[in-house]
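Right, subunit A next:
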Amino acid sequence: MITRRTVLVGGAGMLALGAASRAAFGAESGKKLEIVMCAKQEGISWFDDMRKGVEQFGADFGANAYQIAPETGDPAKQAQMVESLIAKRVDAILVVPNDPQSIKPILEKARKAGIIVISHEAQSLAGVSNYDVEAFKNEDFGALMFDNLAKAMGGEGKYAGIVGALTMETHMQWFKAGLEHAKKTYPKLEFVLSEPLEDNNDEKTALDKVNETLKKYPDLKGFFGCSVSGSSMAALAVEKLRRKDIKVVGLGLPSINGVYLEEGYQAEAQCWRPADAGYAAAYVAYKALKGEPIEAGIDLKRPGYDKVTIENGVVYGSATLVLTKDNYQDYKF
Partner candidate 1 sequence: MNDAHTKSSTQGASWRRLLPARLDEEGLSQSVLYAMIASVLALIFLCLGTAFFNPTNLVSVLQQTPEFALLSLAMGLSMVSGGIDLSIIAVANLAGILAARLMTAEPVLAALGPEAAILLACLAALAVGIGAGLLNGIVIVRFGIPPLLTTLGSMMVFAGLGTGLTGGAGITGMPAAYVNVVSANVFGVIPASFCLVLVIFVAVSAFVNNSVFGKSLFLYGENKVAALFGGLRIDSTIIVSYTVCGALASLAGLVMLARFNSMKVGFGDAFQLEAILVAVLAGMDPDGGRGRLLNILPTVLLLQCVENAFTIASLSPFAKKMIWGALLLGFMALNFFFRRIVVRHLTALAVKRQQAPLGTTGIPLGG
Partner candidate 2 sequence: MELLRLEGLSKRYIGTQALDAVDLTIEAGQVLCLAGANGSGKSTLMKCVAGGEAPDSGRIIWQGQAFDRLTPAQSMALGIEIIYQDLSIFPDLTVAENIAFHIIQSRHRGWVDWPEVDRIAAAALGELGADLPLHARLGDLPIGARQTAAIACALTQDCRLLVMDEPTTALPSRDVAELLTMVRRLKSKGMAIIFISHKLDELFEIADRFYVLRDGRRIGEYAPTELTTTKLSYLMTGIEFKGEKAPQAFDRNAAPLLVVDGLGRRDQYRDVSFSLRPGEIVGFAGLTGSGRTEIALTLFGLNPADAGKVTLAGRELSPRSPREAIANGIVLVSEDRHSQGLFARKAIMANIASTTFEASRRRFGLLSPASERSIGDAWIAKVRVKTPSGEEPVQSLSGGNQQKVVLAKWLATDPKILILDNPTVGIDVGSKMEIHDIVRQLARQGRGVIMISDDLEELVMSCNRVFMMQAGALVSEFRDDTLTVEQLSNGLRQAS
């Protein structure tokens, strides 16, 4: 009996709530194409900017494009989300996987269900997804990072560096290509570690590790960071030690690293604009949905993606942004 009464009371409350939330969701979007970006994690500025791009695309093309993400970086949660999207029968799923390998089976399932799948930051998913959209070739990005490092260091000296984790595909691609490139081009540069440090994308860890490294190698002249947390915390560590002679380069965002660029604790930062990547990925999905051809040279309507190249199912832009003291203010993300 208590059950019945609770249900009654609960039901009344829910009717009110339901009506309210329906109003909040807005009407169903009807026949619009539904393109959903499933990002790595909610509440991170990088993906907040990406959301802008995805939503901009929706506005530009009259598609129902939006972004979701789990509350933690747990790959299992992201997989569940994508699975829900498959069941929702969205038209296209864009995904920036936390762990490309673990999401593979679910993406395959999405493909089987006839959903267009576009991945980003996951070249290994090329062939699984319809297309993998990359802002650039990772090898080029890595080489550029080490070029910038060498330039800042004056072509010689010891350096160290940090990645998100040794198991992170893109970071390691940058690092390996860059190291290879540096060995050939800048013989006087010396990488003092056997492998880069790991920060697990956590600022505190990064700061402590960089600090410890700078203490252990007092004659260090350069530091690269393949993660945003790594490069910004390296710059902060340098600032804390007041060692402007140590040059920091690496992946960076204008909003986070700008301050260090401004004050000279970071020589250069490079990145790609998440909003543009989101936009481009959504555009590729849109084209695929419309049955339009996706081939080298097409214009994805975003700077750096105006003339993409395609190799083995990977769509490459040339959207590398190099941020310096002078230009970082032009970007708001």
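Criterion: a residue touches a chain if its C-beta (ideal position, glycine included) is under 8 Å from a C-beta of that chain, and two chains touch if they have at least 3 such contacts; residues count from 1.
Behind the choice of candidates: all candidates are chains of the complex that A comes from, given by their letters.
Only a predicted model underlies this, so the values are computations on that prediction, with no experimental measurement involved.
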For this session: Spot the contact partner of subunit A in this complex among 1 or 2.
Result: 1
For this session: Write out the stretch or stretches of subunit A touching candidate 1 in their complex.
Result: 1-3, 5-7, 10-11, 14-15, 17-19, 21-22, 25, 28, 36, 42-43, 66, 68-72, 74-77, 79-81, 83-89, 99, 101-106, 165-167, 198
